[in-house]
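For this depiction, one protein chain was excluded, whereas all remaining protein chains were kept in their positions.
The first chain written gets the first letter, and so on, giving A, B and C; residue counts start at 1 in each chain.
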Amino acid sequence: MRRFSLASLLSEAVGGHQGWGRQWRAPEPKPSYDVVIVGGGGHGLATAYYLATVHGITNVAVVEKGWIGGGNTGRNTTIIRSNYLYDESAHLYEHALKLWEGLSQELNYNVMFSQRGVLMLAHNIHDIQSFKRHVYANRLNGIDNEWLSAEECKAFCPPLNISRDARYPVLGGALQRRAGTARHDAVAWGYARGADARGVDILQNCEVTGVRRDASGAAIGVETTRGFIGAKRVGVVAAGNTSRVMDMAGVRMPLESYPLQALVSEPVKPVFPCVVMSNAVHAYISQSDKGELVIGAGTDQYTSYSQQGGLHITTHTLDAICEIFPQFTRMRMLRSWGGIVDVTPDRSPIIGRTPVQNLFVNCGWGTGGFKATPGSGHVFAHTLATGEPHPINAPFTLDRIRTGRLIDEAAAAAVAH
Amino acid sequence: MLDRSLFARRDRPLGAAPTSNDRARVSPAPAGVRLSLRVRGAEGLSRLGLGLAINRMSAEGERFSARLGPNEWLLGAGEADLEALEAEIEAALGDRFHSVVDVSHRNVGLEISGPDAAAALNAGCPLDLGDAAFPAGSATRTLLGKAEIVLLRPTAEPLYRVECWRSFAPYVHAFLVEAARTA
Amino acid sequence: MLLIDCPFCGTRPETEFRCGGEAHIARPADPSALDDGAWAEHLFVRSNPRGLHAERWVHAHGCGRWFNAVRDTFTDRFVETYKAGEQPSHPIDDARA
Partner (left out) sequence: MAQPFRLPSGGRVDRATPIRFTFDGRTIEGFAGDTVASALLANGVHLVGRSFKYHRPRGILTHGSDEPSALLQVDRGPGKIDPNNRATVVEARNGLATTSLNRWPSLGFDVGAVNDLLSPVFVAGFYYKTFMWPRSFWDKVYEPVIRAAAGLGVAPQVPDADAYANRHAHCDVLVVGGGPAGLAAALAAAKTGKRVILADEQPEFGGSLLHETGASIDGQSAEAWRAAAIEELDGYESVTLLPRTTAFGYYNHNHVALTERVTDHRESPAKGAPRERLWQVRAAEVVLATGAHERPLVFADNDRPGVMLAESVRVFINRYGVAPGRRIVFVTSGASAYAAAADAKAAGLEVVMVDLRPERDCASEAADLRLMGVEVLTGQTVIGTKGRKRVAGLVVAPCANGTVGARRVIACDCVGMSGGWTPAVHLFSQSRGKLAYDEGRDAFLPGVSAQAERSAGAAAGVYDLASCLATGFAAGAEAAGATETRAFAASPTRIGFTPVRDLPTDADPAKVRAFVDFQNDVTAKDLKLAMREGFESIEHVKRYTTTGMATDQGKTSNMNALGIVSKALNRPLPAIGTTTFRPPYTPVTFGALVGPARDALFDPIRATPIHEWAAEHGAAFENVALWRRAWYFAKPGEDMHAAVVRECRAVREGVGLFDASTLGKIEVVGPDAAEFMNRMYVNPWTKLGVGRCRYGLMLKEDGYILDDGVVARMAEDRFHVTTTTGGAPRVMNHMEDYLQTEWPDLDVFLTSTTEQWAVIAVQGPKARDVIAPLVSGIDLSNEAFPHMSVREGAICGAPCRLFRVSFTGDLGYEINVPADYGRAVWEAVFAAGEPYGITPYGTETMHVLRAEKGYIIVGQETDGTVTPDDVGLAGMIAKAKKDFVGKRSLARPDVVASGRKQLVGLATETASLVLDEGAQIVADPNQPIPMKMLGHVTSSYFSANCGRSIALALVADGRALMGRTLHVTTPTGFAPATVCDPVFFDAEGGRIHA
């Protein structure tokens, strides 16, 4: 792997950048691998990376039906935070946040993790109760999160409208200063480059069409549009398409896939210093390095694989944004798009074993998977390498829907992820 | 020590003053009686508008009957007409299972009329209000902006009656006034 | 915004409706007879296909009636709508992608 640095960049500049090689290879599939990961998004690529770097397992393929990072990794609003309520979630997302904090250096790829702070606005007394519950729980879990008054919110985010006359006045907010945003594509590319350099095969344009099982029922590989690929273990990390892939292995999942839309404005000079989320009015907003306001909304109400949603979701979101930031009505929407998010009954992920031997799954991240990317890959790599969950993902079993031990952050807090 | 005079007049949530505009006029409607009538299987019954097709209405004077669904009718009448109307319902339905609930105070009415009335409604109502799709005698529950309404078009005139729940009335009224201004 | 053919009111915009998820998952006559796995399956496991999907809708801001629809979840096109209690005329399972 050619190391990236200012020095290498300058030396290449002299030579017209002719010396840069591929960031990852385009290999032909081998007949079999120790581990085949289905899904070349951030989570799948991170899994491959940590299999190679932490567990020394490099005979690994990442199988991607399109181009890597083309699903929710490249379609989300890149909010990263770890101020979750329940211990299980808090530990998982904090594990990820800690990895984010050194990720650019670890990968030698600038993923532009920007700790700009995520401010969640409280608009009613219920919000205050809920956010304080989070703040206190986070504190005892060693996670930064603090309560701000409305005036402190305004000081932290000057564009905020804190008028008491607002329809839903800002009564305060919970701020996680270590939280922020990152450059989504770079995460996929950085992990791909790092995994590839250690021998992982990244197989793009390779769609899984079946999961092959032996007489005992154990998974032994995947059928793909580029032929059969054998595997000692298969990890499915297919986000919105998880139900379909697992169906091929005969496993029915407690998942539903919904369209989730987001949009950006035209780029403007720096105007928005942090991330603001408002659950009461259902919207979140930040400004990208390029200057675009990045705005996300809730899901459409029906399941869909169309990567497209209704205009009314967009207008509703912008209603809310412009209520909190009335000066933005003259900004313009530049681009809008949709992703497919897989949602579990408790809106927490499922990471671990499945009823099929040697088949593992990492799914159900709903609207909040991007922030977990490094942590998710890290613990899933552990699970695939050892056959056993990492202590951090042990609670996130598929079986919890049977026992009722759900991890329902949203029900507990009415907090969007 | 009962002071019945307190109730000589119902205290409606909107004033009575119409908002005038050359092209669309919004005016609060006077109080009246509204009953929500639910009947399963009204086949064979014709009185009280029970024979109407779904999303159709009939009107005569202050009386009207609007069929809002397969087993739901909104019946309207003048203030003094409540007992007579209830008696007629009992007479019409007899032993047949039905439900009558007085919603006179739940519902608030507004009228919007004039050449731009439909356009103003379409600022927030997503339905096709053209003459073919929503002719005279149409009635339906629908949306106006972020409020649910019942929309009635008794005649071919460009005059629509909007009914909403009481607490939504100020919003619906303000929405229609703004819509009439910018239609 | 989808356009949905309510079996009672005709085609109406999606905002008048609420989606109620997968259809034809009948509540067991005696839930207590189900073991925990079967009950969890009833409550939470969904077919979530890319392709034809039978689903429940209610014309919430219209006639208020629940009904069913078959929709292709890839194209979002409705194949049919029909009243609650009725069966679709399209074979859902065969069409699953």
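Before moving on, here are some points about what is shown:
Here is the rule we go by: a residue touches a chain if its C-beta (ideal position, glycine included) is under 8 Å from a C-beta of that chain, and two chains touch if they have at least 3 such contacts.
Not measured: the values here are computed from a predicted model.
With respect to the full assembly, the chain omitted from this view is in touch with A, B, C. Interface note for the absent chain: among A:Ser130, A:Gln176, A:Ser243 or A:Thr344, the touching residue is A:Ser130. Contact with the chain not shown here comes from a single listed residue; of C:Gly10, C:Pro31 or C:Pro91, that residue is C:Pro31.
Of A:Gly44, A:Gly310, A:Gly352 or A:Pro374, it is A:Gly310 that touches the chain left out of the display. What chain B contributes to its contact with the hidden chain is residues 1-4, 6-7, 10-13, 31, 36, 38, 40, 71, 97-99, 101-106, 119, 122-128, 130, 133, 145-147, 165-168, 170-172, 174-175, 178-179, 181-183. Residues of chain C that touch the chain left out of view are 1-3, 13, 18, 20, 26-27, 30-32, 34, 36, 39-40, 43, 56, 58, 60, 64-66, 75-77, 84-85.
By the touch definition given at the top, chain A reaches the unshown chain through residues 4-6, 8-10, 13-18, 20-26, 66-67, 70, 74, 87, 91, 102, 104-105, 108-110, 112-116, 123-126, 128-137, 139-142, 147, 167-168, 183, 185-186, 189-190, 204, 265-271, 281, 287, 289-291, 306, 308, 310-311, 314-315, 318-319, 321-323, 326-337, 345, 400, 402-406, 408, 410-413.
Methods note: only the chains that are shown with their structure count from here on.
Taken as a graph of touching chains, this assembly is arranged as a line, each chain contacting the next along an open chain of partners. With centres taken as mean Cα positions, chain C sits 29 Å from chain A.
The distance from the centre of chain A to the centre of chain B, with each centre set as the mean of the Cα atoms, comes to 49 Å.
Multi-chain contact residues of chain C, defined as those touching 2 or more other chains: 1, 15. For chain C in complex with chain A, the touching residues are 1-2, 14-15, 18-19, 21-22, 36-37, 39-41, 43-50, 53, 55, 71, 73-76, 97. Contact residues of chain C toward chain B in the complex are 1, 8-10, 12-13, 15-16, 59, 61-65.
Residues 54-55, 68-70, 72, 126-127, 140-143, 148 of chain B touch chain C in their complex.
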